[in-house]
Structure formats: C-alpha cells, structure tokens
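All protein chains of the complex are present and in place, except for one that has been dropped.
The block that comes next holds chain A.
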Amino acid sequence: MSGHKGPQPVDGFRSLSTSQRMKRSLPLYGALSPYFFFFLVFGAMPMIFTLALAFTNWSGLGDIEFIGFENFGYLFSDPLFFKSLLNTLILWFMGTIPTLTLATILALMLNSTMRFSTTYRVIYLIPNVTSLVAMGILFSSLFSSQFGIANALINLLGFDNIAWLQNEWGIKVAISALTTWSFVGYNALLILAGLQAIDKGQYESAALDGANGFQTFFRITLPQLRPIVFFITLLSTIGSLQSFTEAQVLTSSLSSGAASAGGVGNSGLTMVLYFYSVAFQENRYGYGATIAWGVFVVVMFFSAINWIVTREKKEKKS
C-alpha cells in the first residue's frame, strides 16, 4: 500500500486545473445559488440588521441612535416579555398534547379504513392549507360569548355561557383549539406514514400470541412511532414558539399598544405577537429587535433540548 495517500479521486477531479474545475463546478453552484441568494437577501441580511437594531433606539424613520446594551437590560427586567414567554410555553403545551393525541387516533382510524381513504386524507389536510387568518375569524365566531358553538356545547352539558375571548384561560383555549384544528390533520398523515412502515408480520404474531388491542398498540405500535412523534414534537415546538397569527387575529380588536395586546390580562400575548406590537404598532424597532433576538435564543434553547433528547435515543439503540 506504499505511495498511496488517501483514496484516489474517482472522477479525476483533483487532477484538473483550477479553471477547469471552476468550469465543471459552475453549473452546480449555479443550481444551488437561487436558494443562497434568497437566503442572503431575505434571511441573513434581515437577521444581521435586526441584530444591529437591537443595540439602538429607532422609530423606523429618521436617525438611528446607538444605545449599547440598554435594550437587553430592559428585556431581562421586562415582566411582559416573561409573561409572553410563559404564555407561549403554555400555548405550546395546550396545543401540542391534543394535536398529538387526536392525530394518533385519526391516523389509527385512517390506517384501518378500507374505503374512501384518499378522500379522508384530503379532508384532513384542508385545515392545514386554509388561511390561518380566515380560520381565526371563524374561530372568533365559534368562541363568541352569546352565540358561539362552543357555548352551545357548554349549554348542552348544563353549564352557563363563558365569555371565552374575555377570559384569561378562555383566550388560551380558543388559541390552542385553533392550533389543534389546523395541525391535527397534517400530523395525522405523518403518523399514518409511520404506521404503514410498521411490519404487518408483528401484528400477526401478536394476534397469534393472544395480545389484545391495547397491548398491541402500547407494545408494538407506539414504540415504533417514537421517531415520528419526536419529529412532530420538534416541528410543533419550533412552530409554537413562533406562533403569532392565531393570537393576533383572535385578540386584536381592542389593542392600542403592546401592553394591552393579546386580550385580557395579555393572556394571548405570545413572544412574536409582543415583538410585533412593540416594533410595528408602537414604532419601537430597536426594542422590538431585542425581543426578536430573545425569541431566537429561546427557540435555539428548545431546539437544542430536542436535539439532545433525540440524539440520546439513537445512541441507546446502537
């Protein structure tokens, strides 16, 4: 094996001159460039600008005043920011748990459906592709205090009307109901894909061994769905941490500034809604940018947790 340093280039790429290499690589870079161009213009540049803005005081027009770390100091002592963080986490929990549960049930039902299964799949995907704003307006009617369907159901159960959107927990229920509604079908399809990847033979053996439905589900189905459930949790975590539209549409009618945004007791004020209100309603772009970076750090933190948890699972397997 003497004389060989590393593997030989298979296509002889290394033996080419720089200009020849350039010539061959150019189409590849060309094919990749649109993404990087758009990322640069609409992703990286705004991010860098936002980072710079976080150290300033700017109304969106006119002079930008550099104020150092003042905004960050304020962020750490801002009760409204921590309230919005807490709201976001609560809404994430209230949205993700029912979404996962319902999606699993729906997927199991779809999996055992013989007829019209494509029709069902299309129907379940519709909420996910419908405009959130339109559904937000619809949901504000469903949860209206006098005439909403939510209250009609409650009346059937023998309870009095609840003013959902004027109640701190009612707002959260309405927002997470909207989140659940829009994501349950999509997630059901992901889980369905996971279900169909499970080897049918295992169910047959379980049936031969006399396992009942519950045992089959908890011993065979659920463990093998774990990767897909982690994937959905990761997606919904990132999505929920940045949720905005649901809360904005359901609580916008009375807000004049950030401190009154998100409905009664700011209970629907998510982090992104807070940053939006500060920057675009109150023209405080500097502090708005600081909050946006706060959101970024929180999202990074939770993504890291997710990543660590899923990585450990893989290591245990091997």
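Operating definition for what follows: a contact is a pair of C-beta atoms (placed from the backbone, for glycine too) under 8 Å apart; a residue touches a chain by one contact, two chains touch by 3 or more; residues count from 1.
The criterion applied here is as follows: contacts and distances are computed from a predicted model.
Per UniProt, the protein behind the absent chain is "Extracellular solute-binding protein"; the candidates were "Ger(X)C family spore germination protein", "Branched-chain amino acid ABC transporter permease", "ABC transmembrane type-2 domain-containing protein" or "Extracellular solute-binding protein". Listed residues A:Asn128, A:Ser252 or A:Asn306: the one in touch with the omitted chain is A:Ser252.
The chain omitted from view is touched by exactly one of A:Ala54, A:Leu132, A:Ala150 or A:Ala289, namely A:Leu132. Shown as candidates are A:Gly30, A:Gly62, A:Gly158 or A:Gly201; the residue that touches the absent chain is A:Gly62.
Shown as candidates are A:Thr56, A:Ser84, A:Thr104 or A:Asn167; the residue that touches the absent chain is A:Asn167.
Within chain A, the residues in touch with the undisplayed chain are 39, 42-44, 46-47, 57, 59-62, 74, 131-134, 136-137, 140-141, 144-148, 163, 165-168, 238-239, 242, 244-245, 248-249, 252-261, 264-266, 272, 276, 280-284, 287, 296, 299-300, 303.
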